[in-house]
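Every protein chain of the complex appears in place save one, which is left out.
So that you can tell them apart, the chains are marked A and B in the order they are listed, and the count of residues begins at 1 in each.
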Amino acid sequence: MIMIDILLLFLLIWLSYKIATLKDIFRVSVNFIVFGMILSLVWLRLGAFDLALAEVALGAGITGALLLDTITFLKQYGKDYEK
Amino acid sequence: MKSKLFHTLVLSGAFFLFVVLCSALFLLDRFEPVIAEDIIKNLPYSGVSHDVTAVLLNFRALDTLMEVGVIFLALMAIYTVKPHFRYKPLSFENTITNTFVALLFPLIVLCSFYILYGGSYQSGGAFAAAALLAGGIIVLRLVKPRYLSDLQELSLRFVYVSGLLFFILVGIWTLLSGSFLEYRGDIATFFIISIESVLTLSLAVILATYFINAVQRFK
Partner (left out) sequence: MSIFIIAGVAIFIFGLVGVILQKGFIHKLVSLNIFTSGIFLIFISTTVHHEKADPLATALVLTGLVVTLGATAFALMLIRAYYKKRNQSENCNDD
């Protein structure tokens, strides 16, 4: 079981490194949604079941949808968005 | 370049901070679950059978009240910038998305109520159910915006306010015969289930309004 833990945590650290260094906004948002889903699995491995339910619905669901909506808005009005 | 010096400074500071924090966290004493034993000892008097729900809605009910207050405050803050955006519905009528939402939305409502009422003896509770129901409302808005377009603004404002108002009224009711938000025994079960039901509906509509926050474009 420790191999699953190591795999999940390595994926989490890799995703957070990519979020901190990428420049394209769409890739950052998709990485954030995947980060939320993998974090929900980590909560499951730690034994916090309420947190797993709430994280996948709030963190990866609603925050992800809000981010993608803002990106669509910025395509029209955000021509000078700094990269 | 100045930017390269800044980058290397930040990265070296980050590495140093990493070493300091890891060593500080590994030098902590072993964790003694003192409070968890107290919670399990007082669990039969709290009205529910699950420890996290009892902590959220009975032992630390004031924190949950403040949390609902913060969500409501964020909603009011979003309402101040809301009239700037107009909504242009861009969804085409499509067999795949129509069938998908017709099959999915009743399942979401059913799962949300199961999670809500299962919170008394297993994991779940009001917040996961509210988030799931908010996701269902967002999907409904994206595929079929006409179903939600003739809601009155006044009744929507009643729904926003009802969660926080019911919680505060229960607190004032228990203030008359004890402390604010203190209940135990059988009356606690009734209070907790009623607070959770009203809170789920109200929070689901508020969380969906975080997404659907544009003024309708009037033809």
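The definition used in the following text is that a contact is a pair of C-beta atoms (placed from the backbone, for glycine too) under 8 Å apart; a residue touches a chain by one contact, two chains touch by 3 or more.
Quantities reported herein were computed from a predicted structural model and do not represent experimental measurements.
Enquirer: Can you list, in ascending order, the chain A residues touching the missing chain?
Expert: 5-6, 9, 12-13, 16-17, 19-21, 25, 28-29, 32, 35-36, 39, 42-43, 46-48, 50-51, 54-55, 58-59, 62-63, 66-67, 70-71, 73-74, 76-83
Enquirer: So which bits of chain B touch the chain we can't see?
Expert: 7, 10-11, 14, 17-18, 21-22, 25-26, 28, 31, 33, 35-36, 39, 51-52, 54-56, 60, 63-64, 67, 70-71, 73-74, 77-78, 81-82, 84-86, 127, 207, 210, 213
The definition used in the following text is that only the chains that are shown with their structure count from here on.
Enquirer: Starting from the mean Cα coordinates of chain A and chain B, work out the distance between those two points in Å.
Expert: A distance of 19 Å separates the two centres.
Enquirer: Contact residues on chain B for chain A in the complex?
Expert: These residues of chain B touch chain A: 52, 85, 115, 123-125, 127-128, 131-132, 134-135, 138, 207, 210-211.
Enquirer: Can you tell me which positions in chain A touch chain B when the two form their complex?
Expert: 49-50, 53-54, 57-58, 61-62, 65-66, 69, 73
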